[in-house]
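With one protein chain removed, the remaining protein chains of the complex are shown where they sit.
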C-alpha cells in the first residue's frame, strides 16, 4: 500500500479544518501553541516510516503518557495486582469526574481516566526508585530517542493549576487507594504529562502494541502477547475520554489522545499511526487529528471491525 | 484451522463450570430453564458451520434481539436520524439505569441499553406497519429458518414484570423521545426479547456483520460496509451491559449477550461464533459462554487486537 | 394584632409583583389561569378569619393535597408502618427526580416528593374502599365546605401528560413499593391533585396542624399532638420542593406549596395562613405568595425561629 500517498491525500483533505477547534488553555504554555499545525506518521511492522507535515515537531503528550506508565506498571506488578486497584470499564462520564469514584469506593474505572493514572503512578512509586528517571528512560528506549525530555514549565503549570487532580489524589488517598504521599503521586503524574515527543517518537514507541508486545525494530519483547492485547482492548474501550464510542464509531482503532493535540492509534498486525494538531473538538480530542485517522482507516480499508 | 477440534476442546474445558452461575429468574419461564446446558456454533465466511453440544436447542435470545432491531432501524432511517435520538457511548452504569437518562435529557447513551432499545423499537413502529411481523420476517430471513417464532409465555411474563422497562418508556416519553404510545413500544420490545433461536440460527443471521454487511450464504447486502463496521464498534463498546470492558479485555471481540444465556460474537473478515449456557455471571453474561469465547480466541489466536 | 390591616398592607406591597413569574403550563387548564390574581387568608386559633383579594376564588390545589392524604395515611396505618415505605429526609433534588429513588432502592425520601405521595396514595388504596370518595369527604369535612370537588378536566390532563409520574409509579412498583396496580395509584394521585379549593378552605382545613392536631372550630382531634408536630416538621424540611431551605430562610414557617400557585403555612399555637397567586418563581412556588408570607412573618413578628 502506498502509505505516503495516502498521507499526502489526507493532509490535503484535512487542510481546511487545521486550526479549527480550541487549543487547551488551562496552562499558559499549552494555550500559547499555535493552532495551525498538523503532523502525522505511520510505522509499519515491516519497518517503514512515513510522515507528513509537522511529524517531527515536539508537543506535550499529556495523557498519551498513560500508555507508558500503564505498560511499566503491568511489567512491574502484573495484571491481577493492577486490577485490584483500578478497573477496566469505560467511565461513561467526563474524564476527571469524582462522582464515579465516590460511588465505586475509590476504585477508578480504568487506568486512562485521571484517577486511574494517579493509581498507576502510585504503583510505579512503590516499585522503583527515582520513578521519574525510570519513566523517562523507558520512553527514550521505546522511542530510540535519547533527546526526549519534559517541558519543566508545563510540569510546573500543571501543578499550579492542578486542583482537580489534587482533589482526585486526596480522594483516592481517603479510600486508601494511594500508598505514597499525595504530593509525590501528583509530582510523578505532572512529570509524565509534561513529556515532549513528536509523531515519529510516538509510532516508534508504541509499535510493540501492534505486534503482540514485541517491538519489531528493537527486537525487544516489551509485554507478553496477552498483555499487549489487553492494553489494546483498554485503549479501544477507554482511551479517548468521554468520546470512546464516537472514536470507535468513526475511527474504529485502539488509540489514546492527549489534550496537547496528539493521538496514537494501532492497527494490530499491521502498523502504528500517530497524528498531532493542537485544536481540540468538544470531546477534548484533536479535531483535525480525529478526522485524519478516520480518513486513514477509510483510505487504507484497514479497521479492526 | 480445525474448528471442530477447537470446539471439542473448549467443550471439555468448560464442562466443569457448566451449570455454575445464576439462571435469570425475573420470569418464571426463564427461571425454569435447566442450568446444565451448553451449545456453541461457528460459521466461517467460507460457509462451513461447526457445532458442539446443545447448538440446536432453542433459547430466549432476549437482548441479542437488539442487534436485529438496530439493523432494521439503520436501514429504515439511516445513521444520522438514529443518532439524533440515541447515543453511541458506553453507559458506565447498570444496563437499565434511569440516572443516566435523567442527566442526559432522555437521550439513551447507546442502542443496546434498554432505554436505547425502546427508542429503536419506537423508530420501527414509526416506519412500518405490523412491526412485529417485520421483525420476525427479518430474523427468519437472516437465519434462513422459517420456524423461528416467539415464546408467547415469555412475552406475557416480561409484560407482567416489566415495571422498570415501563418506567424507562414513560420517562423517555416525558422527554419527548418516544413518538408512539408507551404500550405499543413496550409490546414491541417484549416481543423481540421473546424470540427463540438456537446457536446455529445466531451465527447464520449475524454473519453479515463479520463480512462488511454482506451475508455470504445468501448473497444479500444487509447493511453497507460502513454501517456494519459501526454496529461492530457499538457491539464492542456497548454490547455486554456493564461488563463491556471485562468482555473486551477477556474475549476481545464485538459481541452481544442476553439474559437467556446466549452470546453472539464476530471476528471481522473471518467468522461468527455463538454460544449458549443459561448460568449467568455477576455481570449478567453467560458464565460458561464467556469462558468458552475467551478460550476460542486463545485457541484460534484470533482477536481484533 | 390587627391582622386585617396587615393583610391590607401586604396586598399593597406585593401588588407590583402580582402576575410576575410563570404560570404552570404543562396542563392546558392550568396554563389558562390568568396570572394577575392574588388572595390571602388567615385563620386564628381563636376562630377569626381575615381575607384579602381573591381569597374565595377556587384554584387547583395540586401538591397541597399531599397534606390531606398524608394525614389520612397516618390515621390509617400509623407512623411506623408509614416510615417503612417512605422516608422523612429532604430530597436535595428536583421534586420528581428518579435518581434518588434508584440510589435508595425505591424508598422515596419523604411523603411530599411525588414518589412519596404515590406511595401514600397506594397506602390509602390498600386501606379503604372508594379511596377517591374518602379523600373528598375528608377534605370537605376539614374545610366545612361540601361544595369542594375536583376539576375533571385537570385530572384528565394530568393523566394525559403524566409520563414522569407514570415512570415514578412503575419504578416504585419494580422495587415492590406499590401494592396496588400502577394505574389505580396514578388515578388516585391525579384525582387529589385536581381538587379545587380557595384560600379560606385551606386555612380552615389545615388549622388543626397549628393546634396540636385539634381542629378548634370543629372540636375534632384530627391527629394526635405528636403526629401533628411530626407533619409540621416534615412540612418545614420537605414541603416546598427543592426550595425548602430558601422558604425556611425567608418565611420560616412549616408550609406546603402547589404548582397551582397556592401555599398553606402554619404558625403553631397561633394561626394558619394561606395565599394564592398563580405566577411561580423558579423553584415552582408562588412568586407573590412567597413574598406575601415573608412579609407576613416580618410584619407580625411571628416566626418559629
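In this document, chain identifiers A, B and C correspond to the written order of the chains, with residue numbering beginning at 1 in each.
Everything that follows uses one rule, which is that contacts are C-beta pairs under 8 Å (C-beta built on N, C-alpha and C of every residue); 3 or more make two chains touch, one makes a residue touch a chain.
Keep in mind it's a predicted model, so treat the numbers as computed, not measured.
Student: When the whole complex is taken into account, which chains on show are touched by the absent chain?
Tutor: A, C
Student: Thinking of the whole complex, not just what is shown, which of C:39, C:108 or C:254 touches the missing chain?
Tutor: Final answer for the missing-chain contact: C:254.
Student: Which one, C:2, C:89 or C:183, makes contact with the chain that was left out?
Tutor: C:89
Student: Determine which one of A:17, A:128, A:166 or A:302 touches the chain that has been left out.
Tutor: Going through A:17, A:128, A:166 or A:302 one by one, A:166 is the residue touching the chain not shown.
Student: Touching the absent chain in the whole complex: find that residue among A:13, A:84, A:102 or A:153.
Tutor: Hidden-chain contact among the options goes to A:102.
Student: Residue by residue, what part of chain A touches the chain that was omitted?
Tutor: 97-99, 102-103, 163-164, 166-171, 173-174, 182
Student: Residues on chain C that touch the omitted chain in the whole complex?
Tutor: Counting only chain C, the missing chain is touched by 87-93, 100, 109-110, 228-230, 232-234, 236-238, 242-246, 248-249, 252, 254, 268, 303-305.
Convention: only the chains that are shown with their structure count from here on.
Student: Taking each chain's centre as the mean of its Cα atoms, which chain lies farthest from chain A?
Tutor: C
Student: How big is the gap, in whole Å, between where the Cα atoms of chain B centre and where those of chain C centre?
Tutor: The answer is 47 Å.
Student: Could you please state the distance in Å, as a whole number, between where the Cα atoms of chain A are centred and where those of chain B are centred?
Tutor: For chain A versus chain B, the centre distance works out to 32 Å.
Student: Residues of chain A touching 2+ other chains?
Tutor: Residues of chain A touching two or more partner chains: there are none.
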